[in-house]
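Taking it in order: structure first as structure tokens, then the write-up.
With one protein chain held back, the other chains of the complex are shown just where they sit.
Up next is chain A:
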Amino acid sequence: MRIPLSWLREYVDLPATETGRDLQEKLVSSGLEVETVEQLGAGLKGPLVVGQVLTIEELEGFKKPIRFCTVDVGQANGTGEPQEIVCGARNFAVGDKVVVVLPGAVLPGDFAIAARKTYGRTSHGMICSGDELGMGDDGSGGIIVLPPEHEVGTDAIELLELVDEVLDIAVTANRGDCLSLRGVAREAAIAYGIPLRDPALLDVPGPNAHGYPVQISEPAGCDRFTARTVTGLSPEARSPIWLKRRLQKAGMRPISLAVDITNYVMLELGQPLHAYDRSLVQGTIGVRRAEQGEKFTTLDGAKRVLDAEDLVITDERGPIGLAGVMGGANTEIADHDAEAGTSDVVIEAAHFDPVSIARTARRHKLSSEASKRFERGVDPMAASAAAQRVVDLLVLLAGGTAEEGVTEVIAPSAPHTITLPADHPDKVAGVTYGRETVVRRLQQVGCDVYGQDNLTVTVPSWRPDLADPNDLAEEVIRLEGYENLPSTLPRPPAGRGLTGRQRLHRRVGRALAGAGYVEALNYPFISDETLAKLGIEKDDPRRTTVKLVNPLSDEEPALRTTLLPGLLEALRRNDGRGSHDLALFETGLVFRPTGDEPQAVRLPVDRRPTDEEIAELDAALPRQPRRAAVVLTGAREQAGWWGKGRPADWADAVEAARTIAREAGVELTVRGDQHAPWHPGRCAALSVVVDGEEILAGHAGELHPRVIKALHLPERSCAMEVDLDVLERAGTGAVQAPRISTFPVATQDVALVVDAAVPAAEVESALREGAGELLESLRLFDVFTGEQLGEGRKSLAYALRFRAGDRTLTVDEASAARDAAVSLAAERTGAVLRGA
């Protein structure tokens, strides 16, 4: 809402020295968000005067038509001689009154005016457009042509009210009353503790039987309808300058006198109004719900198909207005320039149900000045005053005659009252205001207050947002000043810190960053095509995605079922920007619907939902496990003066999973697997044991070459993804401390030859089991293939360390344990001791 300070001063006697910035500060502190204070005409300096065009000479031979004019500016130029001015505009004629800026003046934007040669003549000043004067759009599309009654030589800065301050207020959804000068003036009056001259306090004749007939068949949607008629409007009447200027400053475009007046009164009182051309309305005006599919053309020329919930204004033929939103083209007031100008009008000032208006405006994507106000709440008691104000202005400015008939259809309603303990605001604020202050503040807002310890408060008709005790508490607290609230701290019960899941999440992030991975937080929006490019088959559960009704991009309408698409995109982006050695990680939710989720139920809000109801709601949501993933490419270790580098490979990806598993205190079982998007020969399935049952936790390895090609990734890129929630469940709890033996260690190395296809993990597990309790540790230190082993064979060299807790092992004991290990490995995997 734009509030010109000069206009506001009509309703409150602000101190004369008070600036827009001063008022802004006061209003902000009491709760109106004044975003800016615009300084109109800042830097503007005359002479800027009314002139009359005496002669026009059309100059030929230029790219566009140019006029050389002489203009009478009276004594403003000091000589009384006609002023010679070159002008490019064409919307004026000899004899027109115009606005002339003379040399020596400065226009907004630091535009200094001086005599200058142009188009072969000397121009001593300019004939001005609204734009050049910073007035905003006046609809003329050229220079300003003034009404003829203004004298030449008159100061136009004052005449056009060019210097002013305009407060731009972002009105919150609950304060419909502040979408008017009246509402903002009331806030200003409270803020300064001075009286308000309420513009809605008008003498209004009571309703009678000769008013325009109105029939409301939908009182739930329209609880008040005032109709007044004004006849004999002069076709020549135009909006006076002051009216146009106020509309412009408030951000509206002047259109025609009757429309300008209804807009002016709406800005002043907050009551949206509509004027119908009476000659075009046939019979009784009605208010009803539209018929489903009913067709109607609004003022903006749009043909609309109505919904059965839309509220419409009708005459005998059908709809003539979309109630509270926009009038109809069929009863539009004709412009004064049109052949048959409107001479008689019916004025509507009605009150509509905010929810109904909001729905209609949204349904038809039609937000108007009227709907904006009705949605937020309009003072129903101001309707008849607003109609009266329009009547008065039409009589005054358009020479019309007010008909005696006054129609008022009103559905009975009681004012809203709230009861609350007098100390309720104190309890909400944590400040002792006392009853007296509370009552005074509520009265300032316009409430009627009765009672001692318990207050009965009747809220004013313009504040429908005041519905509950806390609403009243807020009024008191904001007017007493939020800035005066003290700073105190509550005492929460002693806390228990983060949960295990939260601590694991943090540890995983730290461990991966410690291992050289950089965290990337990627958007979860993906396309089905990307999943296909990852080689994920159509029947894979990862292809069942949550889809958005209104995605940001139609190309990415789904939510991720795996973290890899986002991470790989980040990998590609980094690579494209010249970072080629990359290790990235992400932790976050993935969304795994079954595709059979039911619609979420609509629960009431006036009580706690039952546990069953909550469970039913949750069943409508997809599973949302937390995952961790890494992607790698380029060098894992850089080459340098220390020696060679090492490219990132599948083993780094698997190791990243082990790093995470270590943080979770979980032993990871690694097996070869074939799983998209990984290379079928270089993919590890990672599983853990939860409650005695082995569960798949994720995969790691090198990406499939086809995936790398399809997603334009660097060759041999690797990836890992695990489910953190599964790892957390697999966690074994508190670590059990090992017993540390101080007896000497006995080391035995063995090299076992097996088929190349035998997984090292199987050999290792057989060795461990066979070696028994004396085995302290086992480490694979070499893998060898070569001719002497034979085709398809490999040699695995292990270092076994034996130790007992109670004695020094003899060589025989250690050897026996080793032999047992080897023989179990032989039995399980066909391993043969190398060289044996």
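In this section, contacts are C-beta pairs under 8 Å (C-beta built on N, C-alpha and C of every residue); 3 or more make two chains touch, one makes a residue touch a chain; residues count from 1.
Everything that follows uses one rule, which is that contacts and distances are computed from a predicted model.
For the chain that is left out, the UniProt protein name among "NADH-quinone oxidoreductase subunit M", "Phenylalanine--tRNA ligase alpha subunit", "Dipeptide transport system ATP-binding protein" or "Amino acid ABC transporter permease" is "Phenylalanine--tRNA ligase alpha subunit". Among A:64, A:538 or A:602, the one in contact with the hidden chain is A:602. Contact with the chain not shown here comes from a single listed residue; of A:477, A:628, A:685 or A:800, that residue is A:477.
Considering the whole complex, the residue from A:89, A:250, A:370 or A:583 that touches the absent chain is A:583. Considering the full assembly, A:614 is the residue among A:220, A:614 or A:745 that touches the omitted chain. Shown as candidates are A:300, A:448, A:519 or A:715; the residue that touches the absent chain is A:519.
Those residues of chain A that touch the chain absent from the view are 28-31, 33, 172-175, 355, 358-359, 362, 375, 427-431, 468, 470-471, 473-474, 477-478, 482-483, 485-490, 492-499, 502, 506, 509-510, 512-524, 546-552, 559, 567, 570, 573-574, 577, 579, 581-585, 588-589, 591, 596-597, 599-603, 605-609, 614, 617-618, 620-622, 624, 636-638, 640-642, 645.
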